[in-house]
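Take this structure first; my questions come after.
== subunit A ==
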Amino acid sequence: MSVINSIFSSIWNFIKRISKNKAGFVGFIGLIIYFIVTFIMPSFVDFDDEPKLDEITGPIGSRIVLAVHVDDVDTYKTMEDLEGKTVGVVSQTGGPIFIEPYEDTVNVETFRWNSRRDGPGIQAGLIALANREIDAMLIFSKSVTEYIDNQEDPELRQLFEDNIAISNPTLGPPHLLGTDTQGRDIATHIVHGGRLLILTAVLGGVISTMIALVFGSLSALFGGVLDNVLTALTNLILAIPRFPLLVVLAGLISFDNTLFLGVLIGLLGWPALMRAIRAQVLSLRERDFVEAAQSLGLSTTHIMLREILPNMISFVAINLIFSITFAMYEQIGLVVLGLAPISDYTWGVMLYFGRTRGTLFNADGASMALAPVLAIALFQVCLVLFARALEEVFDPRLRSAV
Partner candidate 1 sequence: MSQPMNDDVVLRVDDLSIVYQTKRGNVQATTNISFDLKRGQAMALIGESGSGKTTVSLSLIRKLPKNALITQGQVLYQRDGNVRDVLKLSKRELREFRWKDCAMVFQGSQNAFNPVLKIRTQFEDTARAHGWTDKNAVRERALELLRLVRLDPERVYEAYPHELSGGMKQRTLLALGVLLNPQVVILDEPTTALDILTQRAIIDVLNEMQQRLNFSIIFISHDLSLAAEMADVVATVYAGEIVEIGPVNDMFYDPQHPYTHGLLTSVPKLDHEQDFVSSIAGAPPNLISPPSGCKFHPRCPYATDKCSEDDPTLTGEKPDHLAACWNKDALLEAREEIARKELAQ
Partner candidate 2 sequence: MVSQTPDVVAATGQANMLDRLYDSVLNIYRNHTFRVIIQAIITVWAVVTFTFFLVRLMPGNPIDVLIEQILVQEGISYQEAYDRVAASFDFDPDATALDQYFDWFGDVLRLDLGTSITSPGTRVVDEIARYLPWTLFAVGSGLLISFVLGIVLGMTMAYYRNSPLDHILSLFASFMTGVPNYIWGLLIIIILGIQLNWFNVGALRGTYDVNTTPGFNLPFIVSVLEHALLPIITYVVSTLGGWMLNMKSSTMSVLNDDYVNVAEARGLKDSRIITAYVGRNASLPLFTQLTISIGFVLGSGVVIEEIFVYWGLGHYLFASITTRDYTSMQGVFVILVITVVFANLIADLTYGFLDPRVRVSGQK
């Protein structure tokens, strides 16, 4: 198949050219990783939506372990060993998802976690375990050790220390990025929280770029009144600070649809790029091949589509990437302020909760805010590095609008 071959060879050529620029190559690889994580991994990783230990912000690498009676340390190693036995879990709403596969074979006893002061589920559960009312408990490693270490009541402490041991410190998968304020795994949220955000940003960026491309080329090719009107409009919109405008619009119309927000951001985001594209078309129009086409009497549409557009593809592509970063900037900015929909659990919403729930100010729980912060920051950096590399690889003379 020669077509497929040529596609592959042009992709290969592209990769070879991009990899000459180290920073650009890093950005390119980064974007591929992001694509895998946000678009492919969600099919294999479930979104951890089960609130477990309220108010617990597990640190990076925390995991769920099996706490058992000291005598049973060698007996109960895995969940299979507990067939027919009673296992306690601490939860706000019921059985946590990690016990689901064993729900038919073990008896689950839930110790309700209401709030820190009233009826602490951990304490009730550990007492039940120490008194052999239940056979084992599924619990965060950090919670159990901290709870025992910080136990102020000497009797209780003695009871726990004498009777409870952790039989299998590697039962649950470690929480790579820790857990949030509801004990949910942050890593799964990162995996699931990128797709909508990126798609919305791409939507906004594509809309901006298309408008800029159409207006910019019309303005440059036809000139005259049309050019004056479009340029004046562009300058006008450019003078309005865009983010406050979005904030005010959010105050007037409440945005309840993420994609609608993306479209709106796209509709407002074209002016700077329009000016750059207009200048680009103007300069391309002066080149020999365009003048030759004009002297042949070819139509303006033909000249635009066949002669000018192919020569600006890389310029437009580079600026499309920058438009995407801007659209993302605005979208997340609104989410952080709480002015955009928070029903879809994106990185922006994680950030919003990380901030509003105060984990930002908790040295141990920083992961909840830090994870989305880094996810967003590194994604944007990858985009910028990639775009700048494209700039250098394709045509160093072309400067982007930003």
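Observations on the model:
Heads up, the rule we're going with is that contacts are C-beta pairs under 8 Å (C-beta built on N, C-alpha and C of every residue); 3 or more make two chains touch, one makes a residue touch a chain; residues count from 1.
Keep in mind how these were chosen: all candidates are chains of the complex that A comes from, given by their letters.
Note that this is a predicted model, so its numbers are computed, not measured.
Set subunit A beside the options 1 or 2, and in this complex the one it touches turns out to be 2.
On the subunit A side of its complex with candidate 2, the touching residues are 23, 232, 235-236, 238-245, 247-248, 250-253, 272, 325, 328-329, 332-333, 336-339, 351, 355, 360-363, 366, 369-370, 373, 376-377, 380-385, 388, 399, 402.
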